[in-house]
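A single protein chain has been removed from this complex, and every other one stays in its place.
== subunit A ==
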Amino acid sequence: MTQLSLVGVSKIFGNAKVVDTVSITVEPGKVHVLLGENGAGKSTVIKMMSGIYQPDEGHIEIDGKQLVIPNVDAARKLGIAVIHQELNMVPGLSIMENLFLGDLPTKAGFVDRATMKRRARAALERIGLNEDVSTPMNALGVARQQMVEIAKALMQDASILILDEPTASLTRKECDQLFTIMDELKAKGVAMVFISHHLDEIARVGDVVTVLRDGKYVGTIPASSPESELVRMMVGRNIDNQYPRTAGKPGEVMLSVQGLTRHGAINDVSFDVKAGEVVGLAGLVGAGRTEVLRAIFGADTYDSGTIMVDGTVVPKGNIAKTIDAGVGLVPEDRRNQGLIMEASVAENLGLATMIPTSKAGFVDRVGQRRREQDTAKKLNIRMAGIDQRTGSLSGGNQQKIVFGKWSMAHVKVLLLDEPTRGVDVGARVEIYELINRVTAQGGAVVMASSDLPEVLGMSDRVLVMSNGHLSGAMPAAEATQEKVMSLAVSHMREADEPEMESVKESSNE
């Protein structure tokens, strides 16, 4: 049983104190939740715990003894293991090969497969994972891969497990499996550090919560504390209204989707969105929400149906023409689809307008730069300047850039796919205010989201998709979680029913 303490540790990069005198004690058989917005210093704290960084001030104690963890190897020997958000596995190799990666059991220089198999089975059994150990890693879902990683850590006698946002890409059901395993590990006396952005998981799995803000220690409270208290500590102020939707009177129909069908994905979907209206698109993962948005935008083609923007039919599968017609898409995967991470803020803001505003093939550099400056200011993007690298900004600010790109293009219809994924609580409200601004200026918004409270809180009307069908529509005022959920499963075949995965998970379809 090992107890790990950080005593007044600080970490300084350049002139910035990224972590400022933080003290945390992780006790055996307890789950210690580390909570804070992006940039609060959580990952730096983890890196100090696992030997990647050395504290510049303060020290680390294990079982009361002060020591230095010079590197990751030393941390592992002390029984500290980190389960990273991005898994460190070789996808093409089998489970057992991954378990023994870098430490294959050998006999006379040859891999001892019998021993490997036996020990791998025992390791999976320990965490209750029922899989054939020769299954290739990439045949497993993310959740199971994560469990293999945990099994690996335990196999190496880890007594302190650090779980860095393990639930970020898990379905509700998979989360429950993970929590069950965590409960069992707790009973066996393993100490755990748990990081998550989902506040509702904290009470379920945690014992104590330490909140960090801007690198500073805010406090340690029981995990059973109310969510509002946690939010207040994280953000440093009260957030009165999580969903500040200000609906106006809807105007003319801006977007009209008629009989949209793509075989195997979208089945005869029709709906209208009026100027000034936010229409929420709810449904389970794989219900076809993303597919509908992409079809409207021209990112994918479709088999039949008509899409009209402001009364004009838009040709299918033509992004440039769709943008011309006044449609913008904020895609679900900001990093891979929304932004050029290595490019400057300015370049990303101007991406959709660079070609339309150019004259005789030459970019309107002066005009674009002025508009980029204006947009960055208008959207309150927090940065050192518009030449800063986009990848160095927080998730919320990055998302504002994607919004800004379409604001520069003066779109009339904005399609949002998971608009607040990976965005902090505080910045989330700012994104909602941007949505309000779009509708206040007469724009129409379609918002697909797996976050049901968000759909209910920010939409004027809610559409529910189930298995490619539009299974229901209702004013947001009449929508409840129960109603939406029952519509979301209404087109499921019998066999699919047990796969009810609830709505909060990510949709890496």
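We adopt the following convention: contacts are C-beta pairs under 8 Å (C-beta built on N, C-alpha and C of every residue); 3 or more make two chains touch, one makes a residue touch a chain; residues count from 1.
Just so we're on the same page, contacts and distances are computed from a predicted model.
Looking at the choices "N-methylhydantoinase B", "Permease", "ABC-type cobalt transport system, ATPase component" or "Monosaccharide ABC transporter membrane protein", the name in the UniProt record of the chain not drawn here is "Monosaccharide ABC transporter membrane protein".
Here one chain is not drawn; of A:77, A:172, A:365 or A:410, the residue touching it is A:365. In the complete complex, the hidden chain is touched by one of A:173, A:389 or A:483, namely A:389.
Checked against the hidden chain, the listed residues A:97, A:291 or A:347 yield one contact partner: A:347. Although one chain is not shown, part of subunit A still touches it, namely residues 13-16, 18, 39, 297, 299, 319-320, 322-324, 329, 331, 336-344, 347, 351-352, 354-356, 358, 361-363, 365, 382-385, 387-389, 391-394, 405.
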